[in-house]
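Here the structure comes first, spelled out in structure tokens, and everything after it is commentary.
Only one protein chain is missing from this complex, and each of the others stays in its spot.
For reference, chains read A, B and C in written order, and residue numbers begin at 1 within each chain.
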Amino acid sequence: MTVFEDLDTLAGHVADGALVALAPEYSWVPMALVRALIRHKVRDLHLLCVPIGGLAADMMIGAGVVGTLEAAAVSLGEAGPAPRFIAAVEGRTMTMRDTTCPAIHTALQASEKGVPFMPLSGLIGSDITSHRDDWKVVDDPLGAGGGPIVLLPAIKPDVTLFHSPRADRDGNVWIGRRRELATMAHASATTLVTVETIEDRDFLADETMAAGTLPSLYVTAIAEVEGGARPLGLTDCYERDMDHIRAYGKAAKTEAGFQAYLDEHVLK
Amino acid sequence: MTVFEDLDTLAGHVADGALVALAPEYSWVPMALVRALIRHKVRDLHLLCVPIGGLAADMMIGAGVVGTLEAAAVSLGEAGPAPRFIAAVEGRTMTMRDTTCPAIHTALQASEKGVPFMPLSGLIGSDITSHRDDWKVVDDPLGAGGGPIVLLPAIKPDVTLFHSPRADRDGNVWIGRRRELATMAHASATTLVTVETIEDRDFLADETMAAGTLPSLYVTAIAEVEGGARPLGLTDCYERDMDHIRAYGKAAKTEAGFQAYLDEHVLK
Amino acid sequence: MTQNYAPEEFLINALAAELDSVDHVAVGALSPVPGSAALLAQALSDGEQEAGQEARTGAALSGPGQGHKMRVSIIHGDANNPFTDGGRELFDCAGQGRIGAFFLGGAQIDGEANINLLGVGPYPNLDKRFNGSFGSAYVYFVIPKIILFAPDHSRRVLVDKVDFISAPGTSAPDVHRPGGPKVLMTGKCVMDFDADRKRFTLKSVHPGVTVEEVLDNTGFDFDVPEDVPETPAPDAERLQLIRTTVGPEIAKTYPGFAQQVLGFQGG
Partner (left out) sequence: MTQNYAPEEFLINALAAELDSVDHVAVGALSPVPGSAALLAQALSDGEQEAGQEARTGAALSGPGQGHKMRVSIIHGDANNPFTDGGRELFDCAGQGRIGAFFLGGAQIDGEANINLLGVGPYPNLDKRFNGSFGSAYVYFVIPKIILFAPDHSRRVLVDKVDFISAPGTSAPDVHRPGGPKVLMTGKCVMDFDADRKRFTLKSVHPGVTVEEVLDNTGFDFDVPEDVPETPAPDAERLQLIRTTVGPEIAKTYPGFAQQVLGFQGG
């Protein structure tokens, strides 16, 4: 059963070394929770970006939270490259597992369906594939002359993290058309959600709301954190703060600048 | 681009011999469209129930529309067995491809992802599997010691049919939490939809509505047919008419009784 | 013997006993008795929870899922249906290991717990066709506790060997199979199933039923222990719970059943 907790208790569910799936970068990113994880000095996470990392991933990398990063790309979007990510890869201070967007979606769908692998088209001849020793290129196993195809082993996250505009009193969480959040939660052992507000109603009793709702069945714990995605944006709630993100991108170009950012915006 | 048509024009898109996927039996079944197909004397359909057939399948079978039936089960629910289905199977007048619910969902997901097959747990040792020569039991093709697993070839319907409470002016269709309708449409070459009403708005402009919307991208044509699921039910619109369905179940026990039902409710 | 309960109420009570300590029970289509049993087990579990815990604070928002200790999901139900990801979600959810118990019937069930929901005769040339196998060929493998429910205890249903295996009772060791049959509940008795021995053992007989009667009406061999207890019947308190707590809830999905069998009116 889902429980309602405060932010620090919620962050406490993330153990060192856990395989953590993070909401897609363009919205619904639980930034307050990410800052709490940094304050808690969580270490050696295997961070899975679904499928692209941004400000959250860069901050976690810079703060030493991430041991292994799995992502199709990391970038601050219009604010440019992700400086701590690039420093960590070029400085070889973190293990990088390169992948491609649909491979992450597909490997999570395999866990969602409880199967050990799923096939995916494309990928053959990419150096991503040749460097992933867990991916396997096989001849069409149906034996129907379909040619070679890549099999991707299931990815089963220990924890999925995201932020949402609202949950109801039963722990059902609104995900709207961000359905990758459902796939992530289905695939994960634990799902931790921060929300702008907890509403005293039942989303599942309303067919219109139900269509965009992740049932509490998949939600381990929820913390109410207003502005929990800031400085990133949240659909229909607030826009991302591009000035803040650009300032971060500039500061984080150096280790000292990044530490100053952490001191001011995360640790204090 | 989606077009708006009348019911008969819509029915005209279904060619003899087509592989037709039909909405799940418990709701959203396009009964008016099914009746139109019977009137149009469409023949030799490969009817795929997703995943269970009921009144619609039984009527189409009785009317000689179906050459091959693929379903996990067919039943009139609380109104008992599906008489024309049982007569057709026992009388060997139709090809029956027995399957199991998740195999249909999975094979449609394979087409949705554009891959030739997908694996599914279970099934091994079932006589369903031993009689499906298109399914293949393979040793874990990852070579990870996962044991044998069944691979299901993709099912790509020519046509998906369903009924919905509403479409918008752009041809986006409300599917609510009936997300199998999205999978079916994604997997199909053509999707034909009847709706209670076409609303002069844009569902995608409203994040709450968008979450339960099938984009027009996947919708070939729409006909406005009020009461288009009757005598079956439609979520939040009307309940199924159990008296009618029970009367059908009784009448259809004989060929003559079925013809009388057709004459009164379908052909006149 | 005079009873103050309907046969269905007896079975609801007996099935609920088998759901003790299950976290999440899912109930398929057309299953009013199993559905009621799951809701009864949930009510009992809630009672234990309340008895065992401190007074709650911050009631409304203290714990989602309405504070139920046991989750009950009724597929396609108009209530207690948590699914929002389409028809596949039940099966995906089971494959994820999130469903602890499920009920399956069988037009035929044999002594190795193979079940047949499809038909009688040599497939595909069946003499008698039933509805079909539904999701049994999958859920029988992945849900840990499958309860076989066969109210019609007869040699027609409980056969030596099923004509068609919709889903096999056991699998070879290399087949991924976290789930399978654990219990058979009939109109006459309860049996436990041992997958290693591929064999049922009589666990209890219902009030008024003898072991001989069970033997006479069962088409397969099974083990009979020295002492066979009687399956507990619902006491007054339990009947009250069935009629006042379970009745209104199951009426949301099966109004006719709730009214005719449990005497629940209105809603």
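Operating definition for what follows: contacts are C-beta pairs under 8 Å (C-beta built on N, C-alpha and C of every residue); 3 or more make two chains touch, one makes a residue touch a chain.
Computed from a predicted structure; not experimentally measured.
Counted over the whole complex, the shown chains touched by the missing one are A, B. For the chain missing from the display, the contacting residue among B:E78, B:D140, B:D170 or B:D241 is B:D170, taking the whole complex into account. The chain omitted from view is touched by exactly one of A:L7, A:V29 or A:I52, namely A:I52.
Check A:T100, A:T194 or A:T213 against the missing chain and you find that the one touching it is A:T100. Although one chain is not displayed, its contacts with chain B can still be listed: residues 1-4, 111-116, 167-172, 182, 186-187, 198, 200, 204, 210-219, 222. Residue positions on chain A in contact with the hidden chain: 24, 26, 50-52, 71-75, 77-78, 81-82, 85-86, 89-90, 92, 96, 98-103, 105-106, 109, 120-129, 131, 146-149, 177-183, in rising order.
The definition used in the following text is that only the chains that are shown with their structure count from here on.
If touching chains are joined by edges, the resulting network of the protein chains shown connects every chain directly with every other.
Rounded to whole angstrom, the centroid-to-centroid distance between chain A and chain C, based on C-alpha atoms, equals 39 Å. Separation between the centroids of chain B and chain C, computed from CA atoms only, is 29 Å. Residue numbers of chain A whose C-beta contacts span two or more other chains: 113-116, 210-212.
Taken residue by residue, chain C touches two or more other chains at 83-85, 91, 95, 142, 176, whereas all remaining positions touch fewer.
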